[in-house]
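Every protein chain but one is kept in place in this view of the complex.
Take a look at subunit A:
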Amino acid sequence: MSGTTTSPLAKYKLVFLGDQSVGKTSIITRFMYDKFDNTYQATIGIDFLSKTMYLEDRTVRLQLWDTAGQERFRSLIPSYIRDSSVAVVVYDITNRQSFLNTARWIQEVRTERGNDVIIFLVGNKTDLIDKRQVSIEEGDAKARELNVHFIETSAKAGLNIKALFRKIAASLPGMESVTQNKQEQMEEVKLTTSTVTLDAKPPPPASTCSC
């Protein structure tokens, strides 16, 4: 399972975390089948999908683990994080609480994996420009503070989903030299600049919860 294997079909485990209905399943479905449905069934427990990604000089198999977001399923999560290479922590840019909670999700991952994991903070639903509650700057600042990667996406509009997975692939252990030098083509999220904050309050300090 180790990421440093030289096997042509190295397998990597990605776990998707985040609050209820922030769009974890939608992001995976967009990536897997390039489609979006307004009405996904809520994920109960855990789901699994895998996809082979063809990169410049090698092929990797991504195993995507989709989890349920409701608070009380949290006790289930650690066993899925345990041997993951990548954790994708998703929030909904129209739901400030889901953004605040990412600190806890990230903490959860760090507790389980320490620094042996690559974490991506993903702000989803950028298509809902009128409802934005978390600015791209806030997302970026938090990612820097917590030392994780950051990207905003819209699974509905298909924005930045491929870019997200390309970034993930590029960051996989043993991949540093392969794609990192080629600047990823990020899809421009022009929509965001004029509508930065609906909620003008400064971001609260990082969570100090001890629970």
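As a convention for this text, contacts are C-beta pairs under 8 Å (C-beta built on N, C-alpha and C of every residue); 3 or more make two chains touch, one makes a residue touch a chain; residues count from 1.
Going forward, contacts and distances are computed from a predicted model.
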item	value
Absent chain [UniProt protein name; select from "NADH-ubiquinone oxidoreductase chain 4", "Proteasome subunit beta", "Mannose-1-phosphate guanyltransferase alpha-A" or "procollagen-proline 4-dioxygenase"]	"procollagen-proline 4-dioxygenase"
Residues of subunit A in contact with the chain not shown	20-21, 37-42, 44-50, 63, 65, 68, 70, 72-73, 75-76, 78-79, 83, 107-108, 110-112, 208, 210-211
